[in-house]
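Dumping the structure here so I can ask a few things about it.
We show some of the complex, not the whole, and keep each chain where it was.
In this document, chain identifiers A and B correspond to the written order of the chains, with residue numbering beginning at 1 in each.
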Amino acid sequence: MSNESLVIRIGGEAGEGIVTIGETLVRIAAFSGLEVFTFRTYPAEIIGGQVMYQARIGREQVLSMGDDVDILVAANQLGHDEHIGELRPGGLLVYDSDAVTPAEGGDHLSYAVPFTQLAREINFLRGRNLIVVGFLTSLMGLPLDRAEQMVRRRLGKYKELLPSNLEALHKGYTHHQEHFAERPEFQIRPPEDGGEERLVMTGAQAIALGALAAGCRFYAGYPITPATDIMEFLSKELPRMGGTIIQAEDEIAAVTMAIGASFGGVKAMTATSGPGLALMIEALGLASMTEVPLVIVDAQRAGPSTGMPTKTSQGDLFLALYAGADEAPRFVLAPDSVEDSFYQMINAFNLAERFQMPVILLSDQAMATRVETIRPIDLSQIHQEKRRIPSLDRPEGNGYLRYALTEDGISPMAIPGMPGMTYTAEGLEHDESGAPSYVPEVHRAMTEKRFRKVETARKELHRWGLVNRWGDPQAEIAILSWGSTQSAVREAMERAAKEGILVEALFTKILLPMPDYEIRPFLEGKRAIIVPELNYQGMFAKVIEHRYSEQIIRNNIQVYRLNKYEGLPFKPGEIYAKIVEVAQRLTAGVLADRFLDEKLASV
Amino acid sequence: MVTTAERVAPLRVKDLKSGIKPIWCPGCGDYGILSSFFQAIINLKLDPAKVAVVSGIGCSGRFPAFARVYGFHGVHGRALPTATGLKVARPDLTVFAMSGDGDAFSIGGGHIAHAARRNVDITYIVMDNEIYGLTKGQPSATSPPDILELSLSGKTKGSRKGMVGLLDIHKVEEALNPILMALAYNASFVARAFSGRPKELTAIIEEGVRHKGFSFIQVMSPCVTFFNTYNHFRETVVPLPEDHDPSDRMRAMALAMEPNKTYVGIFYRDETRPSLEERLEEYRQQLSPTSMEELLARFTR
């Protein structure tokens, strides 16, 4: 019998290939038909320092990074010391006996493997990583031919290196076969049929691919962790798709370049993280005012200020929702998985084009850097919104009104080059023609027009596929959240369901405007809402508490905030514990301090 | 129906006026730049629908609204990156960027070097009045340190209206030398003109547009309200020496550094460097094209 899923963690010195081991193993698993979900840390040092790479590998869709570790591979002493505490009772420690002295005792199995010496035996010290991979392939019951295939693929054109690499792989594989018994509890058998069709990618790649699929042909960006992966990917592919990429001199240049390109009629974006988004706020207002489509991706990281660039957070929500000089309408989207990152990028571009507005898409460090297996993408199903342009045959003498006051707020937008339609995209308040105007009535009408687009969008939201709702509709306990917390929530709910605790969850991928048409019915019949978030203040909780306060209070719904601010994603167990706590409170009739938890409410 | 015939007929200045009356003060140097701009478009036989002007914020920033071309009135200091994005996305357009001296050398000062090293094919006109006009008379990085004294001495009448405290304390700082800076950035076209000499100005704008690469044009454009330097420039403006060879960057620098003279003309030009758009196109050509299908296949197990 094989396991349904296994968590393996590898800890050691960066640069020693820990990440390579993990990435290779994950791809062997994925290409064998298994599902994967990864998580990794980054060292403080530029090179060197401790890292860990964790992969959850499963037969069915893997929902999250898991809680406890089934197999820990310690490549050095710190790799052992830092992680041994997370190895589950009955788990397996595999350590490099040339480098690690394991602690005494512990309720787990230990395999001492002389990886370094094995590498020496084949005279290929740099082959150590592949020896580890080979060893793990055998240990976990993965198919050797897939592993060989992966080695081939990774080497690419460097064919001359193939024999030595394969030898290393086999060395590890055989070492396990010869010295250790087969142990089903650490095996995970790929499905016989090779599994369903899947793609294997990181969140950053999903974002970049989504942009390309949406028709994005211009990218300007300034390097910043963890958004740079998007730019690096696009730097290779965008030119091959006929598009353009520019590494700008700073974030303000990046976003204004994108605005310039979009004004020119080309779908354009930039990507950044919190500090960069902060610098883009002035230009965001410009896009709002001039009504130029614009997509900004924010891969959130822990702050404030430079903070912890390699750690995750959901702390830019307020910045995305509210920042602007005076009132600058925008849309805010937040994918809730790697797969969803692809689709929400398409929504982002479509919303931007349809409403001629800026769209901010919030991802985060953990989701952008993790690898996931996702379902195949049917390109024929992807709709690319076209910009509404003015008709060329309008009655003579009728000047073109770029900012015409229409019922839905959207005005046809001319593209430079169109004859007879010249206008100035105006960052000052302006009348319908675009001419600057400070007349009170004009400012009132134009403010209403700009916001009317949001209201038009609100009416269309149900068509955009912006909500993810699952679980038991009869449940009295609800989870309402956004973004990358989804994975841990989903898994926690499955556990709860097994314990007979009914929970229903709703994740909205649009945060501005809020999808009332979904959330209001969702809240009916609920007695408690848990809002898990990776920030201190409970930003989304505040939005919910405000917007649905009437319903919440009238129906006496308890709101439980669950806030983590450690730079790390939630573990399913943390969410599960909260579900259990809330369930017990409901049974016992103990209420939460709904709104005014003095510690958390800072406005 | 708007017919293409409209575009075939020879353009007149009045065809290029947007109908919006400039908000500039009577006598402002910026009018001269607008006229020369119109004239250059006509002389170059450009199709106005294929011309785009991107500006920052300032009196100068109001420029695009007055011309019947495509315009973008952006935020303060970002005319260059906005225009860069536009030009790179739409190489078929003739793109101008317009700034005041504050817009260009203070808040936007970080962008010029990068436009220059990219050699993006934009004609960048800095409408330099050596003062912050729109915000009513603060000194700029090109204001002379003794600007308050100059104003009070009446040589540059009008400036008493400015911000006296800020003008006074401005003496602790020196002025920048934009031509020298553009040369140090290796901009491939560097010129100066005076809005009080419209013919030369028109000619220089035309040359700037013809130049395939980044053209930096500093136009001395007096602010009659806050720092009226007409007399000063009428006295000090001289054409570059006839024997100046615009491919000689060192000589251009020396001329840019000469005190008490405001040389006008083309300091430097290098026609050998390909523009950013050309290089990007060359880069794309050299790659093998791809498609979504192919990209996704790479990620498929």
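Basically, a contact is a pair of C-beta atoms (placed from the backbone, for glycine too) under 8 Å apart; a residue touches a chain by one contact, two chains touch by 3 or more.
Given the structure is predicted, the values throughout are model-derived calculations rather than measurements.
Look past the single copies shown: the full structure has A x2, B x2.
Note that only the chains that are shown with their structure count from here on.
Taking each chain's centre as the mean of its C-alpha atoms, chain A lies 42 Å from chain B.
Those residues of chain B that touch chain A in the shared complex are 1-2, 4, 6-7, 18, 20, 47-50, 52, 54, 57, 62, 64-65, 68-75, 78, 80-90, 92-93, 110-111, 113-114, 118, 280, 283-284, 287-293, 295-296, 299-301. Remark: chain A residues 30-31, 33, 195, 197-201, 205, 209, 212-213, 217-218, 220, 237, 239-242, 244, 246, 248-250, 252-254, 256-266, 268, 282-283, 286, 290, 373, 376-377, 379, 392-394, 396, 414, 416-428, 434-436 touch chain B in the complex.
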